[in-house]
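Note that one protein chain of the assembly has been removed; the remaining protein chains are unaltered in position.
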Amino acid sequence: MEMKTFKIGGIHPADNKFSANVAIETLRQLPSRVVIPLSQHIGAPATPIVGKGDKVKVGTLIAKSSGFVSANIHSSVSGTVVKIDNFEDAFGVRKPAIEIEVEGDEWEETIDKNAKIDRTFNLSSEEIIEKITEAGIVGMGGATFPTQVKLMPPAGKKADTLIINAVECEPYLTSDHRLMLEKGKEIMIGIQLLMKATKVNRVIIGIESNKPDAIELMTTLSSRTMSVEVCPLKLKYPQGSEKQLIVATTGRELPSGQLPIDVGVIVQNVGTAYAVFEAIVKNKPLVERVVTVTGKSLKQTKNLLVRVGTPMQFVLDSVGGLPIDTGKVVAGGPMMGKAVSNLNAPVTKGTSGILVMNNKESKREEMENCIRCGKCVEVCCMGLQPYLMMKLAEKAMWKEAEEEAIYDCLECGSCSYICPSHRPLLDYVRFGKSKVMQIRRERNLKE
Amino acid sequence: MNIIVISTLILAAIGIVSATVLYYASQKFKVEEDPRVDEVEAALPGANCGGCGFPGCRGFADACVKSDTLEGKLCPVGGGAVMSKIATILGLEVVEENPKVAVVRCGGSCENRSRTNVYDGAKSCAIATSLYAGETGCSYGCLGLGDCVEACTFGALSINSQTMLPEVNEEKCTACGACVKACPKNVIELRKKGPKSRRIYVSCINKDKGGITRKACSVGCIGCLKCQKVCAFDAIIVENNIAYIDYTKCRLCRKCVDECPTNAIVALNFPIRKVATETTNIEHLNS
Partner (left out) sequence: MNNILTISPSPHIHSGDSVKKNMRDVIIALLPAYAVALYSFGLGAFIVSLTAIFSCLLFEFLIQKYLIKGKFTLGNYSALLTGLLLSFNLPSNIPWWIVVIGSAVAIGIGKMSFGGLGNNPFNPALVGRVFLLFSFPVQMTTWPRPLGWASSYLDAETMATPLALIKNAIYGSSVSLNQVPDVVSLLTVNTAGSMGEISAIALILGGVYLLIRKVITWHIPVSILLSAGLFALIMQLVNPSVYPPFYVHLLSGGMMLGAIFMATDYVTSPMSHRGMLIYGVFIGILTMIIRFWGAYPEGMSFAILIMNAFTPIINKYVKPKRFGRVKK
């Protein structure tokens, strides 16, 4: 059978999923101090509700969501609040965060640490969303969009399909894959809770064909419920992108500038489904996540369950520290992850992986003239013309860039990946996109 | 023979018809324009730099002709000479503006500000800024990727290969402000050129607390307030851990320069004093 996939563009990078067979391991050792940023999600930063000297436990609410698009933040350790100040984040920018000195490992009593799964829960849709909001759950794929916002469609719009994003198309990363293999049952419960919350009765789990074991397991687990369907997808990057996943699984093409709900779809990451399970069944807020620690030069690659706020350096030390020839450390996957300049910065809710690259891998090749081969046009999954958008951005021709629909760009990086002249296409397109978006916003405000 | 005659006639006929059509079209669609706009435009340097705030020289000329006063209008390239010419053309008063020059307010050379990482992306300050804080511990200072050099149409800016900071060629700088707009970090400021090009400014814009600034850069302003206290003319304000010298009040006494513990205050084009208090200081100034 021909497997489904999206039609326009796409690339096939080497997947390098070294840690696919390594079981998730809990990072038991805790750092002496954690720094928990107040902005680990898209939207307004949370407002701290603790002060210096306050004692907190694992799961204590330390900062409250400060708006509609925002998320609660809980302490991931037990100890004393030392400082609420601006701390350098992974990219050297100072952002507000709460520093906590770790003392022991005491959890809030309400959290059920028992591994037994209790299937008897009787909550209404509103109650489920309420609990998800309380637990501070955000999209675990890396976009970190507050989950409750997605679950509450605006008036007049209704979803008929819930898509569970288990594609994990980024090379190297395996956290979702391992989660499915080890917490399959829990994820299925999470999915059912999400179905109930959104009142949707059709679920599609999209998994790429490079994870046959996960496809098999999820198919077996979902065979009991008629409404859940596992959809194996042909390997192609960026299938994990919302738009591409929706068109691949349902055939619905999301019109430019619209949200998935406009075509009746809600997309949730498989990691989010697990977090929902934990929040509702175990009463556990989002305080830890699975992080793939990987790289060609690392002696051992791991899938670690890490507390939010743990310094990346501490996580790296637990796998034997950085190799001497390390040239670059990336938070996330190699295609869309961001290079880290400050390793003392913490793991956040959106850190799906820490990728270590050696000196040779981390340097870009020298740029040459554009030879107009059209490969960037061929691979662009949005049907755009990266070569042209780069030139327009270089020349600051924003009007023309807008006509070229630069705002549609997903920043998936396929164009820069494929360019034989090693041109920094995405660098310029991303910059141009942000400029054009700003111009559009200003225009909309005027009108 | 016949062919030659016929083709000549046909071509002539086409020519006459086209000429007639063109003549009527030019009459019918004629745009009425004040002839003085052309005169003013001719007086302008024609660099189309946009430094005056209008779209090109013609835009500026149009604006000058349409308004009743020349107040607030200055061609930064041509300066006073050009403005007085325009004034005679339009019969208006010239409003004098002080000549200004671009000033790079960052002393974070490779020696003064050690690199904590290496940037390997597109060579553009704007792109690097949107990505992260910068190659050093200072997230405010110059990135040295040369967006200002690109923006300058007069070749007045260049990156010094030793310090990796831009340098302003005073002779060429017309204070058009293109570099100020181009710099995503707002490092460059237009300041009064000063008598004999002498001027004093704080060569730092780091708003971090003193300790953090000091760790990142040896010539950063740490907001210690010493300069503010020593200034007899109230020209220095320290706000958000950063000192700023108001060039309209500054009398160029250089007390603050001597007082500054990190040499963040720079005095340019002053003669070297006989008893140099700090030789390093002078070197820094001349760099």
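All chains are identified by letter, namely A and B, in their written order; residue positions are counted from 1 within each chain.
As a working rule, a contact is a pair of C-beta atoms (placed from the backbone, for glycine too) under 8 Å apart; a residue touches a chain by one contact, two chains touch by 3 or more.
In this text, all values refer to a predicted model and were calculated from it rather than measured experimentally.
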| item | value |
| --- | --- |
| Listed residues A:157, A:185, A:422 or A:441, member touching the removed chain | A:422 |
| Option touching the unshown chain, where A:52, A:185 or A:363 are the choices | A:363 |
| Selected residue (touches chain absent from view) among A:200, A:231 or A:329 | A:329 |
| Of A:52, A:158, A:185 or A:338, the residue in touch with the unshown chain | A:338 |
| Touching residues (missing chain, whole complex) on chain A | 8, 11, 13, 91, 171, 243, 247, 253-256, 258, 313, 322, 326-330, 334-341, 343-344, 355, 357, 361-365, 368-375, 377-378, 380-385, 387, 405, 408, 411, 413-414, 416-422, 424, 426-427, 430 |
| Touching residues on chain B - with respect to the absent chain | 115-122, 127, 131-132, 135 |
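Methods note: only the chains that are shown with their structure count from here on.
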| item | value |
| --- | --- |
| Residue ranges of chain A in contact with chain B within the complex | 88, 91-94, 338-339, 341, 362-364, 424, 427-428, 430-431, 434 |
| Touch list for chain B against partner chain A, complex | 116-117, 120-122, 124, 126-127, 130-134, 137, 139, 208 |
